[in-house]
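One structure, pasted below without further comment.
Only one protein chain is missing from this complex, and each of the others stays in its spot.
Presenting chain A:
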Amino acid sequence: MDRELLRHCLAYHGESLFNKLKCEQTENPDFQAVVSDLCKATYESGGEGHGNPLVEQFIARKADILFCPTWKTATHQEEEHEEEEDAAEPYAIMPPLELFMEVSYDERRAMLYRDLERGDIVVGRINNIREYGFFLTLLCTAGGLKRDIEDLELSALCHIREIPSTGSHDDPLSYYQIGDFIRAAVKDIDRYQEKITISLQQASLSPSLEHIKLGVLPREELPIHYGRSVRAAADSSETYRCILKSCHGYHNPSVVEYLLEKVGVSDTHPPSMMRGLQSKLFQAEDFASAIRKKQSSSWALKCVRAGVDHFKHGRYVEAMNEYNKALDIDTNNVEALVARGALYANKGSIMKAITDFELALESCPDHRNAKKYLCQTLVERGKQLEEQEKLVTAEGLYRRALSLDDLNPEAQEALHKITDTIQKSIRLREEALAKEQVKATSSQTSAEKLRKILKEEKRMKKKRKRSASSSPSSSTSSRRNSSSSSSSSSSRRRSKKKKKKRRRSERGSKRHRRISSRESRRSEGKSEKDRKEEEEEEEEEVEWYPAPPNTTGTFLNQKGGPGFGERDEEEEEVEEKNSEEKRITQLYSLSAASDDEESDSSRRERKRRDRAEGGTKRSKGSQSRSPERRSKSRERKDKSRERGKGDNRKDRRDSDSKRRSSLEENRKRRVSCSSAESEYSRKSSLKSEYLGNSGSASKHVESRMRHDSSKRNSFDGGRYENIEEAGREKDRKGKVEEERRRSDGGNSKRLEGVGNHNKQSGLTSMPGERAKKDLPTNLLDIFNQIAQFEKEKGVRPK
């Protein structure tokens, strides 16, 4: 028994109830447990006995129900969302009752101070604004509590701290004017001094009201009950009843269900004070649904029996009708399903039979007949499939049959047979496949290669023409293309292949390829030479990484350099993060930043020129090159990103294999032309792939790598290469760091130069290379070696 509740009741009703309770509840141990306790309370309060002995009798008799803790079903679900559902008022929102009751001013005021709590919502009008806040004359309450408070002359202070500021420099109070309606949360109530402080901070609302927006309220959005109470107060003919009937919500056909839920009373297990209707007396099997289920299955069984009878006498149509009837009555009736399945199987509809048996086993997994029949039918079906040469499916069916009944000799035998056949055929097929593949790869590659070269050539020509006529900036791009095409024409198979891929696929895949190739190379034993090569390779890679911000060279725009570099990196990051919708804005921002870029590139150019090989041509147009290049490369990137998703994997895969094949060659070449400069030329294609479509980005591998790996992981869906790669990337990052440190120590200029150079290399690179291309290959190699040597020494040719 709820002692507290009982005590309260006794205090109200007085001694007479207590005596009756003692009479009526003598057998209730719960009551006996609390009786002595209650005794005191009753006499203390000396309740005056509110009369009606019948009511007291009733309370006494039903006390065990009334004060039972489980009687209260409503969970304390705080003042729900209600309100603000104005248009679709689901029930009649009534003005506060005390308005009609004409409760005295003092009592109402006392009640409000008693019941108002922190986090409640009040609505009021601003009557005074001071520098420390404003004062609100309260009009009504909102949220859960509904009270008539308009004439109570309640004033509440909203301190300036409690007003969320919209702009940092503005005085928040300037948004509010005298006369504004404000919805605010109660921050504090001083019940003794009768002071209320309020807040406009959302956080000060109680959690159940959090969704209600605080602040200025247009007149139309004042609470409904307030509007109605104003009307009721003005017109005495507006009684509670009238208002109730005039409300839309009152006529809502489902108002009872809605409100029951609101007050928390269950209508499916309704409460009752009648002893015989206590919900604990209702048993689950007496409910309609339970009986119906039972009945249906028994009716269905009857039909099945009739059907089986028909079946035995060969009246298949009648049998089928009975089975179907049974299933109409009781869908998923196991017996009916099994019987119908058997009939189907008999009539040759094996698939239908299997479906039926499966359904039956679903609801009754241990049904012996169902298992047996399904097993047989599966074998049957398997044989059919075997005839149709669908061996694998058939094998699956046999296996399933065996899983149902592992001793079924038929299934066992069939399975043995079919596995043999399958293995044989697999072997045959493999051989055939291997042959085919060999043929396919060889033919395809050469044909495609040719096509590629032709295409490349064509494009190059076009571009050149265009660049000649247009601004120097466009010439960059053409040069880029021409350079790449020239590199492709330089009889280097590998780069050609890669290039073609580059056009189609996104940078991510390229990097994959690059890495995998690297890996394979690595795995080919580590002789001294190899290791050196590897180191070299690593260095190469490192070279593409962003120049650390503090590695300043003696370049012309030395001051700007590092800063720009940093900024570039940021930009890149932004670019990476942002999706394609934002492309345009980025374009703007990037083109705005093109000045930096320009200086960057010019610096690079200068350096290049200083180098041994024909940098003279290159420096042309370098000033204005970058913006154009940037945007172009981005376009490309976007496109390739779109496309690449699909192609990516495939590309990578076949490129992997090709890579491996061309590996030998690569290595040799690498050894021979190990100078940095030639690396560039070679790498111009390779690296640009590796770094992705945008040559400009090479500086920012680091930032990109992060994004890349995550991105790729997301669409490649956990391919193991990715994981591997991610780890690798981390490695590489580490190396970059290392390299950076080293370069700080003295080689910084070179590194940056290299970085800068490489940054461009993929796309803009190598106008000089074209020149180089004209030279014989071994000469080139020699040049490269020289350059490499110089680099090693850290001496820069002036």
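One rule holds for everything that comes next: contacts are C-beta pairs under 8 Å (C-beta built on N, C-alpha and C of every residue); 3 or more make two chains touch, one makes a residue touch a chain; residues count from 1.
Simple rule for what comes next: contacts and distances are computed from a predicted model.
For the chain that does not appear here, its UniProt entry gives the protein name "Cyclin-Q", which is one of "Cyclin-Q", "Cytochrome c oxidase subunit IV", "Protein YIPF" or "Ras-related protein Rab7". Note on the undisplayed chain: of the listed residues A:A33, A:L97, A:V392 or A:L433, the one touching it is A:L97.
Touching the missing chain, out of A:I160, A:A233, A:L260 or A:C364, is residue A:L260. Listed residues A:M274, A:V317 or A:L407: the one in touch with the omitted chain is A:M274.
Residue-wise, the contact with the chain that is not shown comes from A:L66, picked out of A:L66, A:I129 or A:L222. Checked against the full complex, the one of A:K213, A:K294 or A:K462 touching the unshown chain is A:K294. Where chain A meets the omitted chain, the residues involved are 4-5, 8-13, 50, 52, 54-55, 57-59, 61-62, 66, 71-74, 76, 79, 91-92, 94, 96-98, 100-104, 107-108, 111, 114-115, 117, 144-147, 239-241, 244, 250, 253, 255-257, 259-260, 262-265, 267-277, 279, 282, 285-289, 291-292, 294-295, 298-299, 302.
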